[in-house]
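For this view, one protein chain was removed and the others were kept in their places.
Up next, chain A:
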Amino acid sequence: MSNSVDLRPASTGQRAAEGTLERPMAQAQPGAIVEPEGEIAITIENLSLWYGPKQALTNVSMKIPARKVTALIGPSGCGKSTLLRCINRMNDLIPTVRIQGSLYYHGVNLYGPDIDPVEVRRRIGMVFQKPNPFPKSIYDNVAFGARVNGFKGNLDQLVEQSLRRAALWEEVKDNLKKSGLALSGGQQQRLCIARAIANQPDVILMDEPCSALDPIATLKIEDLMRELVKDYTIIIVTHNMQQAARVSDYTAFMLTDEQVTGQLVEYGPTEELFTTPKDRRTEDYISGRFG
């Protein structure tokens, strides 16, 4: 696993975040933000984001621990997916997006002027809500990123290792030439995880990775997350609070209310957030009283 933070210079003129904060607000309740201990993979400081004139994130600050699962929860429109996409600069691809604040990956400002977003996305991989394998063989799906990046090592070994890590190898090892699209939904999602792993990332972002899966496939992905977190930092957006409680070490609760859009209300160890939340709004949300 690469922990180097030497992200290559950008070859294209992608926009970088500005470094100042215009709208200080979104005060969290005292004690509602508990910073994780140990190594920090991602540090977010006063991050705000706008889609055109519409603000989606307001002054979010949090530290995401390395080799832990961090869950982002909150009602629809609270900004959790937007925040997730900021972490590997996926929002750069949306023309109207404007970002303020800072986002550091092992101390390096991901929105610095000399940072290559493509390299950021290699280091910080992403798995989406709906499994999206390429219309290619299982083998080619996993090998895709390595080939694009000019991987010089043993490709067969990389594919096998990635599929094993994604807990898919035993099910597909005799059919690697079969189309990725011929797999079941749960297998397709694990194939997408294998594809992300093959790029040798450090962080894996998961945007509602189980929402299109049946309960058994969901539990397999959850087991896989607990296995992967020994080597990777995982950040997951989920609407399923039981899932967040089951798989994550830390949980962040985000909310959009009448005053503030996309604010971080509470953040701390998952066990505490789900049993003794500090903020009434967190309590109301996780106990199903709104949202």
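FYI, a contact is a pair of C-beta atoms (placed from the backbone, for glycine too) under 8 Å apart; a residue touches a chain by one contact, two chains touch by 3 or more; residues count from 1.
Please note the rule applied: contacts and distances are computed from a predicted model.
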item: Record-based protein name (UniProt) of the chain missing from this complex, from "ATP-binding cassette domain-containing protein", "Phosphate-specific transport system accessory protein PhoU", "Diguanylate cyclase" or "ABC transporter permease"; value: "Phosphate-specific transport system accessory protein PhoU"
item: Sole contact to the chain not displayed, among A:Thr96, A:Asn175 or A:Thr276; value: A:Thr276
item: Option from A:Leu213, A:Met241 or A:Met254 whose C-beta touches the chain left out; value: A:Met241
item: Missing-chain contacts mapped onto chain A; value: 241-242, 245, 274-277, 282-283, 286-290
